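Excluded from the complex is one protein chain; the other protein chains are retained at their positions.
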Amino acid sequence: MQPILFTGFEPFDGESVNASWEAVRALPDEIADHPLRRLLLPVEFGRSGDLAVEAMRQLRPACVIAVGEAAGRAEVTLERVALNVECARIPDNAGAEPQEQPVIAGGPDAYQTCLPLQACAEAARAAGVPTAISNTAGLYVCNQLMYRILHEVARAAAAIPAGFVHVPLTPAQAVAKLAMPSMESVTAARALKAIAAQACSTCEPFAEC
Amino acid sequence: MQPILFTGFEPFDGESVNASWEAVRALPDEIADHPLRRLLLPVEFGRSGDLAVEAMRQLRPACVIAVGEAAGRAEVTLERVALNVECARIPDNAGAEPQEQPVIAGGPDAYQTCLPLQACAEAARAAGVPTAISNTAGLYVCNQLMYRILHEVARAAAAIPAGFVHVPLTPAQAVAKLAMPSMESVTAARALKAIAAQACSTCEPFAEC
Amino acid sequence: MQPILFTGFEPFDGESVNASWEAVRALPDEIADHPLRRLLLPVEFGRSGDLAVEAMRQLRPACVIAVGEAAGRAEVTLERVALNVECARIPDNAGAEPQEQPVIAGGPDAYQTCLPLQACAEAARAAGVPTAISNTAGLYVCNQLMYRILHEVARAAAAIPAGFVHVPLTPAQAVAKLAMPSMESVTAARALKAIAAQACSTCEPFAEC
Partner (left out) sequence: MQPILFTGFEPFDGESVNASWEAVRALPDEIADHPLRRLLLPVEFGRSGDLAVEAMRQLRPACVIAVGEAAGRAEVTLERVALNVECARIPDNAGAEPQEQPVIAGGPDAYQTCLPLQACAEAARAAGVPTAISNTAGLYVCNQLMYRILHEVARAAAAIPAGFVHVPLTPAQAVAKLAMPSMESVTAARALKAIAAQACSTCEPFAEC
């Protein structure tokens, strides 16, 4: 079976962990008979996208789910759209701080996700995890990665389910902050697993793609 | 050793569980060498207070921690104060819906908690759980219960640590709601355990009481 | 001089006014020497877009600013992007309730605004009005209208500044709601005027368009 590719991020913004990688690590090694491949990405514009696209070309995965951390969000959120804009509030881990620049010059203004959004959200909720659909993935490294992944899907004309999911901070991260929602990594992983299983079960080309 | 008395609530407002009781159930049977006594209370003005006070008189606990569910809050919150006011937004489980009435006619306007607030918050955070101090316990059954417990402490002139802690919804509860923060019951219970241990370790009469 | 076209919406969702039309009505009749044309639109998928596009073809405006009401937002918000998706939480004023449908079948996934975003936000703030850039215009009638306007700009290959601005509820509307931010219509109009003046002063084709 083709693998499912999950990506997570390294810590950033002074944190010692990144909730996305904690959740990806908490996943089982196989979902719906597909072996899992986990890729840890740097919080860097450009390079995170390069590494993800390279892995897609090498692995030819059945499904790609990139995961990011969203401080302030209370639920697992499935992202609907990636914009062709980079706009950093803080420098990335390599010191880059793009302002109102395109992810890919000349690329389309945006790509909609290749995940069956409503079905995936329903599957994650059925697994007992608060989950919503988000209409903005921000303009930071997460959005850039999602755009790069969907651009590669479009380029390869490969109708695979691919998208981006944000997870809340872990409780340990939220301890040092004020009134921040959090979620245990095992809980977030339950949602990710359900989303991947749902995405892989949708064998036919999607309405969404 | 004298027991620690923990109270939790029955479900209300159309829910099938109450996060407070789930957290209390997830506690160990002994904390800091004190045996635990768990009391499940109805979400009813008056009767919940009666039952708690009755248990305090029978058990003569070393410490009383009442726990309630706070939809919308992201952290475990230690309540600072109980007001001598009942004001219900929805009817309680017995149909009562008091509006701007005192909990105890002629009682003081408010009681401050008998828990060492800052030390307890710090202990819960050290246990890895996002925890804050709240300056309002609302005006519903929770506040009424806290007022009744502190009134009994004042009446008995018994300088025991006693107070109220709100816990977030469980993930399963938040699934059916929109953008609601949640916390696993085992996580909330870690905070409750740390709070009780801290409260019991403060043997001398408190500045706070 | 070519006119500036401002559109606002009729009331919906049980309201008796719509904050967007109140703000548009509070505008002066001329901005930066351009006469103002105000168009009141129904809160209806399809028809609101049809009417706006028709007005654009007839008036050949120098600038198009569509305005909508955003309950819950505290600031005037300039929208960055319109998605090719309709997804209604409540029926529109004609009873339509599309779910995950495209605004224009076969259209691009999204259009970025043709307003100079950062400059317009700065101009509105300089006028003393709290203003931010929003990365999601929702999926209701507002987003649909914005998409239709930008699709027409793209179709006509007319590099005019065109975009969408959300305004908060009016104080009178917020009175009946709970903890809702609001803004006086004259305050919101100060921001709209500054935005239009800034947009018109950017004579050359935009980087953004």
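Letters A, B and C mark the chains as written, and numbering starts fresh at 1 in each.
In the analysis below, a contact is a pair of C-beta atoms (placed from the backbone, for glycine too) under 8 Å apart; a residue touches a chain by one contact, two chains touch by 3 or more.
As the structure is a prediction and not an experimental result, all values here were calculated from the model.
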Which of the visible chains would the unseen chain be in contact with across the whole complex?
B, C
Answer key for B:Ala55, B:Val85 or B:Ala194 versus the chain not shown reads B:Val85
Per the definition of touch given earlier, which of B:Gln58, B:Gln118 or B:Ser201 contacts the omitted chain?
B:Gln118
Contact with the hidden chain (one of B:Ala71, B:Ala110 or B:Ala132)
B:Ala110
Missing-chain contact, candidates C:Thr7, C:Ser20 or C:Ser182, resolves to C:Ser182
Where chain C meets the chain that is not shown, the residues are 74-75, 125, 128-132, 171-172, 174-175, 177-184, 187
List every residue of chain B that touches the chain not included in the displayed model.
80-81, 83-85, 100, 108-112, 117-118, 135-136, 138-139
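Methods note: only the chains that are shown with their structure count from here on.
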I'd like to verify one number: the distance from the centre of chain A to the centre of chain C, where each centre is the average of its C-alpha atoms, in whole angstrom.
31
Need the CA-centroid distance for the pair chain B / chain C, whole Å please.
48
Provide the C-alpha centroid distance between chain A and chain B, rounded to the nearest whole angstrom.
38
Tell me, which residues of chain A touch at least two other chains?
none
